[in-house]
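Right, I'll just put the structure down here and ask away after.
For this depiction, one protein chain was excluded, whereas all remaining protein chains were kept in their positions.
Right after this comes subunit A.
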């Protein structure tokens, strides 16, 4: 049970927040994270159109052998992605809480520019309080 990392992807597919909490995944450069986030954004757009029966919310969980990523798509198109171990069961409630923290500490902060990278101490500290600073 571990939470490895959190990404926030804006509605255009840009990575506006990325943070690691536990070791266990490959260390990437910030550029690689940007590319991955953009790719995930594209994959998500494809999956949301594949549904045979009407509209779809797109991919919600992508699982690998050693980890899974849980995706929360909000009404405004912002995506929250949580990278966790396979046995982690709290991913969905944690993402809901992250969304709440985002709404409070980012959207209500007059010094944040929408769609731009999140540089808000309040968001950082509240995420730390929610998920922890590094240890599972």
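Definition applied: contacts are C-beta pairs under 8 Å (C-beta built on N, C-alpha and C of every residue); 3 or more make two chains touch, one makes a residue touch a chain; residues count from 1.
The rule we apply is simple: contacts and distances are computed from a predicted model.
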| item | value |
| --- | --- |
| Omitted chain (choose from "RING-type E3 ubiquitin transferase", "Proteasome subunit beta", "NO signaling/Golgi transport ligand-binding domain-containing protein" or "AP-2 complex subunit alpha") - UniProt protein name | "NO signaling/Golgi transport ligand-binding domain-containing protein" |
| Absent-chain interface as seen on subunit A, which is shown | 104-105, 107-111, 119-123 |
